[in-house]
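Note sheet for the following structure.
In this view, the complex is presented without one of its protein chains, the others remaining in place.
So, chain A:
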Amino acid sequence: MAAALLWRCRCRCRALLSRPAGAVRARRGLAAGPEMHFGFQTVTEEERREKIYQVFENVAKKYDVMNDSMTLGIHRVWKDILVHKMNPCPGTLLLDVAGGTGDIAFRFINYVRFVRQRQLQRKLKHHQNLSWQEIFESYQKDEFNSLGDSQVVVCDINREMLKIGKQKAQHLGYTEGLSWVLGNAEELPFDDEKFDVYTIAFGIRNVTRIDLALQEAYRVLKPGGRFLCLEFSHVSNPLLSRLYDLYSFQVIPVLGEVIAGDWRSYQYLVESIRQFPPQEELKAMIEDAGFFKVDYENLNFGIVAIHSGFKL
């Protein structure tokens, strides 16, 4: 606990010191990139990308365990709510960016499978007078279509996170409808107008140029496609905000040290949440990228928010 406080002070001092250094660099005209924030530090764009890559490389193995312990399991509910809000029907093509360990992808597949089953049941109910032969044949036909042609592409910039995701998929038995692609959210390796839904859950905070990511999202979505973003956001209630701050800065880095052996990464995580733009600002950025009907829904009083927009 004391170590955390001490480290925090050192962080702040470092931040104060690095600012003039950065200004000197800029004045000398060295193209080291514009100033950005990495948690409460100030770094250049390139440095930020590297640092974030390292953070996730370090936490990849214990990512899911840490998620559960930090949020006391509530992150599962948040992700469930996101997929319910999406309400995908069979035949949807989903792009899950920064989807690393595959949480959203697996939930999407479960949901679509369930909807597809219901569809098939309803179809069979209509055909009450079929012979056994015909019923058997219809099962044969539709058996290969248990997902109804829906597909998920999981894209992540970090190889380690993708590796963990693939292992999880094998372990849990998800074989069809999934693909894993290495890619940068600011420069997606996909053609225009390919996907029905684009989701980014707890990932957009780590993107260095959010506007580029939003523009890429607009590019790869089909007309009528939906953009969904699940991210930590700002709590407006003052009492809750203080409790939340207390929990974030005192408990989480300690958990990080105890469980994952890496409290610096979790210090970064907590700080990056504070640096992220609040709900209205993110909404404005999404509208700037060209999306319509942009709206957000606060979960848990603003600890997490789901932003949604349509490419119309």
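The rule is short, and it goes like this: a contact is a pair of C-beta atoms (placed from the backbone, for glycine too) under 8 Å apart; a residue touches a chain by one contact, two chains touch by 3 or more; residues count from 1.
In the analysis below, contacts and distances are computed from a predicted model.
Engineer: UniProt name of the unshown chain, from "Ubiquinone biosynthesis protein", "Cell cycle control protein", "Tctex1 domain-containing protein 2" or "Cytosolic Fe-S cluster assembly factor NUBP2"?
Structural biologist: "Ubiquinone biosynthesis protein"
Engineer: Of the residues A:74, A:89 or A:240, which one touches the chain left out of the display?
Structural biologist: Only one of A:74, A:89 or A:240 touches the chain omitted from view, namely A:89.
Engineer: Check each of A:39, A:177, A:225 or A:302 against the chain that is not shown and name the one that touches it.
Structural biologist: A:225
Engineer: Among the options A:76, A:159, A:242 or A:293, which residue touches the chain absent from this view?
Structural biologist: Hidden-chain contact among the options goes to A:293.
Engineer: Kindly note down the residues of chain A that lie in touch with the hidden chain.
Structural biologist: With respect to the unshown chain, the touching residues of chain A are 85-89, 91-92, 119, 196-197, 221-226, 283-284, 287-288, 290, 292-293, 308, 310-312.
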